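Got a structure for you, written out below as structure tokens; questions coming shortly.
Below is a slice of the complex: some chains, not all, each in place.
Residue numbering begins at 1 within each chain, and the chains themselves are lettered A and B in the order written.
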């Protein structure tokens, strides 16, 4: 798995059929911008003014802006690497 | 319910028929930009330079810019997640 740097977090995007998590369902007109994902890796290494995240940990389910971040594929699974500040909240 | 991070607040938007709160009625030409809502969740976790809100608490009725923030739906109810700085005031 990628080990993210700075304030970055690696997220596994939920399948569309799983986008209803803990009672939260992203509204249709919001789905283009916000997505639910699971945290699979969190940076432990600050870089410059990008401090390592403190608000989330592996396994957390989060709502985030899907256009924020870089897409990578590991063993056929899609992941997104986003900055902690782009994570809207915990489910 | 979503647990917001940083300086974020989760708001339940007032029904249009309830937009007259405490004597405040949003002017027609302002309704496109400002909306009255009820605070349903407040971040308790600062992220980077986004400090957890101190000026508002759950249950407060607030005027905010409806284009600021991300829309989510929980159990069929619409919510908006906004930054504390985009809340204009308390009703």
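Structural remarks
By our rule, a residue touches a chain if its C-beta (ideal position, glycine included) is under 8 Å from a C-beta of that chain, and two chains touch if they have at least 3 such contacts.
Just so you know, these numbers come straight off a predicted model, no measurement behind them.
Copy number for the full complex in this structure file, with 2 chains shown: 7.
One rule holds in what follows: only the chains that are shown with their structure count from here on.
Overlaying the C-alpha trace of chain A on that of chain B calls for a turn of 50°, given as a multiple of 5.
In whole angstrom, the spacing between the mean C-alpha positions of chain A and chain B is 23.
Residue ranges of chain A in contact with chain B, taken from their complex: 7, 23-27, 29-30, 33-34, 51, 53-56, 63, 65, 84-85, 87-91.
Those residues of chain B that touch chain A in the complex are listed here as 1-6, 8, 10, 43, 45-48, 50, 70-75, 78, 81.
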